[in-house]
Structures are given as C-alpha cells and as structure tokens.
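Below: the structure, in structure tokens.
Shown here: the complex without one of its protein chains, the others still in place.
Per-chain numbering from 1; labels A and B assigned in written order.
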Amino acid sequence: MKGIKDRGGRASDSLNQRFDAPLTRRIALWLPASLFLAVFFFYPLGHILTLSLDFSAITAGALGRSLSVLGFTLFQACLSTVLTLALGLPAAFLFARYRFAAKALLRTLTAIPFMLPTVVVAAGFNAWLGSRGWVNIALMRLFNLDSPPLVFGGTLGAILLAHVFYNTTIVVRVVGNALAHLDPRLEQAARTLGADPRRAFWRLTLPLLRPSLLASILLVFLFDFTSFGVILLLGGARFATLEVEIYLQAVQFFDLPLAAWLSLIQLLCTLAFSVVYSRAVTRTPGPSAPREATANLRRPQTLPQRLFVAGMAIFLFLFFIFPMLSLPVRSVARLEADRGERGQVRYGLTADYYAELFVNRSETLFYVPPLRALGNSLGYASLTVILSLGLGFPVAAALARPGPLERLLDPFLMLPLGASAVTLGLGFIVSFGRLLVSPWLVPLAHTLIALPFVIRSLQPALAAIPERLRQVAASLGAPPLRAWLVVDWPIIRRATLAAAVFAFTVSLGEFGATVLIARPEYPTLTTAIYRFLSRPGGLNYGQAMAMATILMLVTGAGILAIEKLRLPGSGEF
Amino acid sequence: MKHPSLVLFFVFFLSLLPACGSQGPQTLTILTHDSFAVSEELITVFEQENNVAVVFLAGGDTGAALNKAILSREAPLADIFYGVDNTFLSRALEADIFVPYESPLLAAIPDDFELDPQHRALPVDYGDVCINYDRAWFAERRLAIPAALVDLLQPEYTGLLVVENPATSSPGLAFLLATVAEFGPDGYLDFWAGLRDNGLVVVDDWETAYFTNFSASSGRGPQPLAVSYASSPAAEVIYADPPVDEAPTASLLAPGTCFRQIEFVGILRGTPNRDLAERFIDYMLDTRYQEDIPLQMFVYPVNQNAQLPPEFVQWAAVASEPAVLGPDLIAVHRDEWIAAWTEVVLR
Partner (left out) sequence: MLELTDIHKSYLGRPLLDGISFSVAAGETVCLLGASGSGKSTLLRIIAGLEISEGGSVLWDGHDLARVPVHLRDFGLVFQDYALFPHLNVAENVAFGLKMRGLPQAKINSIVTESLARVNLGAFASRRVTDLSGGEQQRVALARALAPGPRLLMFDEPLGALDRSLREHLLEELRQTLQASDVPAIYVTHDQEEAFAIADRVLLLHDGCIVRAGMPAEVWREPGSVWAARFLGLGNILEGKSLGNGRVDTKAGVLETACSHDHITGEPLALLIRPGAAASGKGANQLRGRVTDVVFRSPVYRVTLADGLAFDLPTAPQMGTEISLRLPASAVECLA
C-alpha cells in the first residue's frame, strides 16, 4: 500500500468543515431572538432584580434558610432527573427502534402529561394512589386492612413520581429523535467486533447520544429544579423548592429583597448548568451521516426483543394511563349524590358535566363556552409555535456551526427556563405597565419558555446536515431557498415537528398564567379548569374533569395527527 | 430564513401597541384576583349607563394581585383594585395605593366592616372561613361534631382535620388567625402543636384540601373535617348533580371557630378616570350589584339592604361570633405568626 496516492477525496470534509459565516450574518441570525429575549426577559428581570435586590436585607437566618432550600431543590431535581432517565431512555429506545401495534397512540399518551395542569394531575394521582385511591382500596380489601397501607400525598415519592410523569416525554422526544437518526450499522459493527448488546450500548450508543442526552438531562433537570405546582400540590406543605420559596417570600410575605436574592441564586444555578452543558456538548464529536428515521425501525425479532418491547410498552401504558384515566372516568361518573340524598343514591354514568359546560348557569360575565376556551388555547398555542420556531430557527442554525459568538451566547438561551416565573411576572409589571393588558402577551410569555426547547430540538438536526448536500443541490441549479427545501427540510422535518409539538404543549400547559396578568374574558382550557376547581360542589368538580378530558383528548388528537403526518418523500418525518 | 422571523417579530411587537393606546369609548380597568366573578348583565348595564367599556384584569391570588397593584403604583395598571381582604389590607394601605372615596352608600354598610377610617378601602363583601364537616360521616359513626376548637385535640378526632398552609392559602391564613384570636398570641402555638400530634393534615391550597382530602366533596378524601368557607355547603347544594334536598356538608359555627374575611375595593392612585371609578364603586355597593355577589363568589354582601338568595338563607350560615383581630395587629404580626406556625407544624 506504500506510495499509494489517495485520491479518494476527503469524504467528510464538508461534514466537519467549520462553517465560517461572516460575523454580520451570524449577528443577523442571533438578532431576532436576542431582541426578543432582551425585551421580554432580560429587561423585566433585570429591572425587578435591581429594584428589589438589597444584600443588606439578607439576614443570617434567611441565608441559612436559602441554603437548605437550595439543598432540597438540587436533591429532588437530581433524583427526579435520574428517575426520569431511567424510564425515559428505555422508552426512547422502544420508540426509536421498534415498530409495534398502537405505537403512535402510546407515544401520544406519554406526551399528554406535559400539558396537563398540575391540579388535574394531582387529582389523577390521588384518585389512583391517594389514601382513597384504587390501589389503597384494593390493598385494604385484599388484606383486610383498616387504614390505607400506601401513603402518597405529601411525600417525596409523590413529587418524584409526578416529575417522572411530566418529563419523560422530554427524554423520549429529544433522545428518541437522535436515536432514530443514529446509523444502525455502528452498533452492528460493534456487535461483530465482539461487544454484547449491553457493552455496545455503553461503549457506543451512549457516547454517540451524548449531545441529545445532555440536552434532555438539562431540560428535565431545569424543569425539576424550578418545579412549583407539583411541589405545592403533591409534595404538600413540608417541601419547598427555590421557586416555591420565592413565591412565598414575594407573594405572601412581600419580602422582595429575599425573593430577589433567591431568584438570583436560581438564575445563577441555571446559568452554571447551562455553561457546563454547552462545554460538554462542544467537546462531543461531529455527527455521523444522518439516517432516515425508518432505517432503524424494525419489528422485534428475538425473544428478548419481544419481551423488551411488550414489557416496556405495557409498563409505559399502565404508568401513564392510570393517573390520566381517572379524569375521563370522573367526568362521566356521578358519585356525589349519596351525601345529600340518603337512600336514593343514583350512581352511574352521566353526560351532565359536559352538558353543563355549555350553560352559563350563574350568568357570569366570565362564562366562556368550552369551544371558545378551546379556540383560545389552540390560538395561543399556534402563535407560540409560529413565534418560537421563527425566533428559534436562526439561532439553531447559528449554533449548528458554533463560532466564538455562539459559545458565548449559548448558555444564556436556557435562562428563561430557570428564571422564577413569579419574579419575572413582577418584572413585567414594573417594566410594561398597561402594556400587560394585551392578550398578545400570553403567546409571547409562552414563547419565552418554548424557545429553549425549540432551539435545543433543532440544533442537533441542523448540525447533522452535510453541507455538501446543499452544495450538490446548488450545483444542480437549485436556488438557496429551493436547496433548503429539498435538502435541509427533509432532514430537519422531524426535529422541526418535535420542536413544534414542544412549543404547542408548553403553551397548552399554560406556564404563562402565573407570569402575567390574565384577561378573564380570554380563558384557555387550563384557566377554565382552574376556575371550576376553585369552587365547591360536585357539579363544578365534574365540569373541571370534563374540561380536563376535553383538553386531553384535543391535544392528544393534535399530537397524534402530527405524529401520523407523513409528508411526501420520507417514510416517517 | 432570518427575514421572515424578523418581520414576524416586529409584527407581533407592533400588534401590542394598539392595546395600550386609546380605544374608542372610555375604558374603566379593574384589577382583581382570579376568583372574581360577576353577572354579565350587571356590567352591561353599567357600560351602557356610563358609555364606558369595563375591562377586568385577573392578577393571580389575592396576595399576587395586590403585589401587582403595589408594584405598578407609579404607572397604575388599572383604575380600581378590588379584592384586597382584611388579612392584606394593611399592606395595601401602607403602600398607599388607594385614594380616599367616601361613597354615600357606606351609610347602608355596618361600621364593623369599615376597617379603614379614611375610606381608602371600602368593604364590598365578607365571608367566614370555618371548618366544614361531612354530615353523613359523623352521622354514620354517631360521633359528636366538635363544639369548639379545643375539642379537635380529643383522640376521637385524630387524623380527621385537613387545613391549608397559611403561607400559601388565604383560608389557611384566616384559620390561623382564628386560632390566634381564640388562644392568644402566646397560646395558639400550643394548640397547633396539639393538632399536629393529633394527626393534623396540612396541604398547600384550598383546592387540594377540599377536592382531594375532604371526604364530603367530589374527591372523597380521608378527612371529614376541612377548613373552607361557611358558604361552601350552599355551593354543594347549588352545584349538586343531580339536585339534592340537603347539603352534604355543614360548617362549624361555634363562637371563635371562624374567621371573617372582608374584601375591599379602592380607587388606585394616579387614575385618570377618577369620576368613573367612583361611579363604579357606588354601583358595586348598591343593592343590585350586592345581591349578585352571593351566587357569583359565594360570599355575603356588606350592604344590609341586599336580599340573600334562598339557597344562602337555607344552607349557608354566618358565624354569630367570628374571631376578631384588628388589621393593624395582623399587619404587624402576620409574617411572624406564619413563620412560627411553620416551625411548629411543618418542621
């Protein structure tokens, strides 16, 4: 072989070529999102922090308290993240590698919790695992116990379980998407070289998944780190994360200096995680050639594969369906009447709660028919999708071929996820005043939260586009936009849809409600549910469950439609 | 790729602007909390009579909405703030967000409700926070209903009571204040320590307490005693399905067991619509609006001339001797009481 002149050409030149776009173009890519974040995030947040931060007001006791709160926040976030990965990774494998019956349905099922309001999820979990939940009732009957053996509400376990329930979909989407595009022959090569499946996973698949794994860990961790509703509703009064403590200090005690101090801690932690993350990601090797997602899909063949697929699918199904099932069940089941009408109980099925949704019984000004609430929800969600994709795409494109500018700015992108919603909400008040009256602010606030997701979902896909493919298209006479359509779009279509689903569900989950002034005339499904739940009475509870069921069905159908959506030219987007 | 998004961005940004500019007829903006409700017809009438558009802003729970009002006092979000209650009143008054208005309708409101002698905050409605009980649960077990707060320390009531965390819940705070009034600032912690040892259940919000833990509600939880409102039994009748003849729950109304929450309205300092704001407050305090309040928000009107709906007369109740604590006393000690409570009950 000596003296052979290798004329094979550098096959991967263009793949790894650092794309040295001129700085002006990079700045142009960053401009829209930076402007957006500057106006709607950094300015209000900076405003409220400078207004209220007063280090002299932090007492030793407050310092000790903030440290212990920080300790618990980190502790539960780490534990929750580990557990979420423990369920999410096998689930991501299941979805990325195998074809099986009702797969799209199961995947939709795992995605629904992400957008359910905490109150509804808490109700679902309690109906399932609470002291009068099905599990406890069954155990009590089975073993003739007097008291429920399983304690759920107010435990750390409840917090962890709810976090896993909420965030597994992040791992499934982010890691699953990367996994689906991984070249299957790499793993096969490892197998032929003597690696058993376990070692092939640890030595090969895991390192190759590192960027997406880190991205999903960061997202899950940040969600757990800033957890609020789950801690309040399921953890009960004994547990406080930073976000809960900020809420207590800012809203209940009106101790703005302490709230600002805690917000600063939370923000700095978030920044630190983001810096660690972007360091770790840039050290990861360049992507190998992306695969059509279907290249990795097969029906389970061997017995262990069949056992894995069947076991995992059934486990996921049960894990997700039980807490969710209680909502539709309760929305058509009448259980209350016996209390007032002794002797003539009419248990049974009813459509009353749904019918009642269409009646403005108390003639209230803020009554909104369910379809309007649904329309508002979908409207806000669609705007959030458009806005976050529009802002996120250019940034993801810049990040896909990172230069010094990107390395500098990258960590700041995640900050909106780590900022305290309560503090930001107060920042909006001092910064925007009457501008807040506009309902347009709702999709803007949702975009703040959705943007990091969108960017993190798009970035790996955009980075995986071989530059030479676009060059080929250009050389074949395709103008830039056309080249983008025929080359980039098919490759990033799946990631774009994943990003859109994220933005959509983030918006439906209504994170913005706490941040902003709400306009009661424009309620979403979520605020409508809260409204029903804030009043006593079986009918209100039933209506809340009916509304939650509608939310679940509609959004589930939406996700399913996107999952099923197949555009010409690719097997599975 | 970058241009469409830039355009989009500015379109959105610009679309915000009209909302803050002037909009045809005059607008009266009312900042309130999330639980606010009113009949559509009442607002329509006011709008027509005064040729004005009324806009409502919901700012979160009572505390959050008040904080928003305070933080925006330099450039007020609204003309009127409704919904501050006597547990938060001093914070609002200290922050000086209201301008005084002595409405002629105050004549029809008992003086007990007028906690601000300068009339910056005017009472609108009140409600008693009381322990609700599951009537069937106690009847089935032939267990006596507790007659006073101290009874809750008895072994027969072990594990039966769910309360809200006073740090996160307004009825929770109200019930804590009731115990302070009952046992005094020196004695209330001992009572709570006793409750804690007797299987007290604490949750963070009313929704969880009522719908998850309370045995008489839709959640069919484990506790037959829950801190709620004296009007909740009426709501159980009105919002029952199918209709019931009898409320499944009732309130403990024994002297000193309930705490009275009074909600106030005030004109925000700096409003350009002072005259209109005064007219709306008069409208709120007049009988027509006052009679709408019970079925919208499940609280009682302060105007003595207002008629109560029949469900309220039959199923809701007013404590004859609610616990009393001055708003100034609450203002000075509230945070300290909550912190001490947290230490004793939760840690």
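Note that contacts are C-beta pairs under 8 Å (C-beta built on N, C-alpha and C of every residue); 3 or more make two chains touch, one makes a residue touch a chain.
Note that the coordinates shown come from a computational prediction; the quantities given were computed from them, not determined experimentally.
The shown chains contacted by the absent chain are A, with contact judged over the whole complex.
If you put the hidden chain back, the residue from A:R65, A:R191 or A:R401 that touches it is A:R191. Contact with the chain that does not appear here is found for just one residue of A:L204, A:I265, A:A400 or A:V437, A:L204. Although one chain is hidden here, its contacts on chain A can still be listed: residues 1-2, 4, 6-12, 15-16, 183, 185-186, 188-197, 199-200, 203-204, 207-208, 210, 284-289, 301-302.
Note that only the chains that are shown with their structure count from here on.
Between chain A and chain B the centroid-to-centroid distance comes to 34 Å (mean Cα coordinates, whole Å). On the chain A side of its complex with chain B, the touching residues are 28-29, 31-32, 35-36, 39, 119, 122-123, 126-127, 130-132, 148, 153-154, 232-233, 236-238, 247-248, 250-255, 330, 334-342, 346, 350, 352-353, 356, 360, 362-367, 386-387, 390-391, 393-394, 397, 422, 425-426, 429-430, 433-441, 444, 484, 514, 517-521, 530-531, 533-542. Within the complex formed with chain A, the chain B residues making contact are 1-2, 4-6, 8-9, 12-13, 15-16, 19-20, 29, 31, 34-43, 55-61, 63-64, 67-68, 70-72, 75-77, 91, 134-136, 165, 167-168, 201-208, 210-213, 216-222, 228-229, 232, 235-242, 244-249, 295-296, 298, 335, 338, 345-346.
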